[in-house]
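And now, subunit A:
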Amino acid sequence: MAKGRVSIVVERCKACGFCVEFCPTKVLALSSAFNSKGYHPPHVVHPEKCSGCDLCGMYCPDFAIYATKVLAGGGDR
Partner candidate 1 sequence: MKADPRGVLTGTHFMDGDHACCEGALAAGSRFAAGYPITPSTEIVERFASRVPTVGGTFIQMEDELAASITLQGAVWGGAKAFTVTSGPGFSLMMEHIGYAAMTETPCVFVDVQRGGPSTGLPTLPAQADMMQARWGSHGDYEIIALCPNSPQECFDLTIKAFNLAEEFRVPVMFMMDEVVGHMTEKVVIPAADQIEVVPRRHTRKPVDEYLPYATNGDLVPEMAHAGEGYNFHVTGLTHDEHGYPNMTPQIQDKLVRRLQNKIRDAADRIALFEEEQLEGADVVVVSYGITSRVAQRAIEAARERGLRVGKLRLITAWPFPEKKIRELAANVKAFVVPELNLGQMVREVERAAAGQAKTFAVSHAGGGVHNPEDILKVIVEASRCQAA
Partner candidate 2 sequence: MPGSLINDLGNPVEPFLRSDRMPHIWCPGCGIGTTVNSFARALIESKIDLQSLALVSGIGCTGRVAGYVKLDSFHTTHGRAIPFATGLKLANPKLNVVVYSGDGDLSAIGGNHLIHAARRNIDLKVICVNNLIYAMTGGQTAPTTPDHSITSTNPYGVFEPSFNLPHLVEAAGAVYVARWTTFHVRQLSRSISEAFQKKGFSFIEVISPCPTLYQRRNKLGDGLDAMKYYKEKSKVRHGAPTNEVGLTMTGEIVVGKFVDRDRPDYQTMMRTQYTESLGERFVEQPEMVCDCS
């Protein structure tokens, strides 16, 4: 089961690709959909692989993505 969950604020994304490139487990890919500014935001392609490390969040220059750790049966830490 996934240890993390990614949230994407689609409208803030400028499609730089940092999150996609530097996710250690390749959870993300840029989608073919557009946001209202015409950028292709990322979407989750391998949710089960997400560790919740939040590197995507640290890389994102537009504060458009972040991850939360998920603890089985318990709250987040």
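Candidates were picked such that all candidates are chains of the complex that A comes from, given by their letters.
Following the convention adopted for this analysis, a contact is a pair of C-beta atoms (placed from the backbone, for glycine too) under 8 Å apart; a residue touches a chain by one contact, two chains touch by 3 or more; residues count from 1.
What you are looking at is a predicted structure, and each value in this text was computed from that prediction instead of being measured.
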| item | value |
| --- | --- |
| Direct contact with subunit A in this complex, candidates 1 or 2 | 2 |
| Contact footprint of candidate 2 on subunit A as seen in their complex | 1-2, 5, 7, 9, 11-12, 14-18, 21-22, 39, 54-55, 57-63, 65-66, 68, 70-76 |
